[in-house]
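Have a look at the structure below, then the notes.
The complex appears here without one of its protein chains, the remainder shown in place.
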Amino acid sequence: MFLRLFIHDVWTIAAKDLHSELRTKDAWNASIAFSVVILLLFSFSFDPSSDQVREFSGGLLWMTYAFAGALVLNRSFAREVQNDCLDALIASPVSSAALFVGKALANFAMLFAVELVSLPVFVLFYNLRWGAAQVGPMLLVLTLGTWGLTVIGTLFSALTVNLKLRELMLPTLVYPMMIPALIAAMTLTTNLLAGQPLGIGIRFLVAFDIIFTVLAVVFVDTVLVG
Amino acid sequence: MNALEIADVWKYYGDFPALRAVALTIEPGSTMALLGRNGAGKTTLLRIIAGLSRPSRGSIKIQGLDARDEATRRRIGILGHGIALYDELSAIENLTLFGRLYGLHNPRKRADEMLERVGLARVRDGLAREFSRGMRQRLAVGRAFLHDPEVLLLDEPFTALDDRAIAVLQSMIQSMRERGRTIIMSTHQLREALELASHVALLQRGQIVHTGERVQQMVEDTGWLYRTYGDN
Partner (left out) sequence: MREKIIIGLAIFAGALLAWNMNTIFTGLPDELNQGAIYRIIYFHVPANILGMLGFGLGMVFSIGYLVTKDLRYDALAASVTEVSLVFASIGLATGSIWARIIWGVWWAWDVRLTSWLVCWLIFGGYLMLRRAIDEPNQRARFAAVVSVLGSVNAYICYMSIKWWNTQHPQPVLTIRDGGGMAPGMEAPIYWNLLALACFSAILVMVRMRQESFAREIDTLRRMAHAQ
């Protein structure tokens, strides 16, 4: 019974966020534009056609995702501040955990969509060659890596939402915390693009995702309810 | 069982007690006006009752259950300073959303009925950000009463409402009273609020200095209560 209620609440919150975002497309537009611009800027700083690009392709891609993602993640709880909606959500029967998971899922969907859109741009700009065998593993890395970023970003979005200097505090706190997930995702992506199979790095991503999802769900109530 | 029992509640900001040894009992069916100057602690107390904040010490029991309990939150309605509505969603979408959050059986139908009740049925598909201020306020009132709460918390409800919104709010409060629901509102002693109240509690510097039934003199002479029970 409790699980059914939890899933219902998670779904309601996630659907609301996605619905709102589709209506306004604020974060979406900014995020896509930003990621294309970053990819472009990076391509000016070195010759994209050289073979060496392959070596840091994973790093480049995930840095782009991390920066563009911050726009989406910041918006996550920031959208609730206007009109005091956050108070209404906390006071409603929805548990803090359901609120968090719902928002995290919505953020994940948005981030994943941004990534899927910028991936072909990346492949285009940097003349990378894709094999069909790489698509599956690539999606796995994208999923696990994005969830890691999402979980950290959503929790810290909740934490920084009412602070002055919210836009400064979120990146400052979030990027160091994302480093293990980013390292794993970057290396795995580079390996994949070089034609190598996925290695034990996947275990890091899975462990990171599980540990921080649990920690986030445990702590979100402390953060939201004063 | 009392609608609300507050026992020895303290709330600290750092080491400063914003609420001190607050004890209050509210019987079901009463309408309590929570009075006090700015900074007295009214909003702090209301937020604790609403489950938005936890007391540093003491207990709050709403119909016998803790304020943060899920069952309790299902029965409480809140109308605060912000309208708590999403600008980018329409009136019907906003109310349907809150209907779902509060676990109503047919959220959309209930939302439609409420829009009718607050006089916004005509603009049900309009986005909240396109509404005039008065319309937004009426929509907020609709949201607060949507799930037919047993306990209603109002934070300075009549401030900044236009006359039409006030009329809607008054009629909804009246219908709640007729059905024996409990209402707690913090107020600056506006006549409209006091006329509705059955009980009053005066908060001064974080302490309850008086609580009792509303007396006609309070309505007619707004300063009387402060002079009699306050320390000036």
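The first chain written gets the first letter, and so on, giving A and B; residue counts start at 1 in each chain.
Heads up, the rule we're going with is that a contact is a pair of C-beta atoms (placed from the backbone, for glycine too) under 8 Å apart; a residue touches a chain by one contact, two chains touch by 3 or more.
Everything numeric in this text was worked out from a predicted model, so none of it was measured.
**Q** May I ask which residue of A:88, A:119 or A:159 touches the chain that does not appear here?
**A** Of the listed residues, the one touching the omitted chain is A:159.
**Q** Which listed residue, A:63, A:177 or A:206, touches the chain dropped from view?
**A** From the options A:63, A:177 or A:206, the contact with the absent chain belongs to A:177.
**Q** Extract the touching residues of chain A with respect to the undisplayed chain.
**A** Residues of chain A in contact with the hidden chain: 155, 159, 163-165, 169, 172-173, 175-177, 179-180, 183-184, 187, 191, 200-201, 204, 207-208, 211-212, 215, 219, 222-223, 226.
**Q** Applying the definition given at the start, please give the residues of chain B touching the unseen chain.
**A** Touch with the absent chain occurs at residues 12-16, 18, 39, 56, 205-206.
Criterion: only the chains that are shown with their structure count from here on.
**Q** In angstrom, rounded to a whole number, how far apart do the mean CA points of chain A and chain B lie?
**A** For chain A versus chain B, the centre distance works out to 38 Å.
**Q** For chain B, which residues are in contact with chain A within the complex?
**A** My answer: residues 47, 50-54, 68, 70-71, 73-74, 76, 78, 80-89, 93, 97-98, 100-103, 143.
**Q** Touching chain B in the complex: which residues of chain A?
**A** 5, 8-9, 12, 16, 19-20, 23-24, 82-85, 87-95, 225-226
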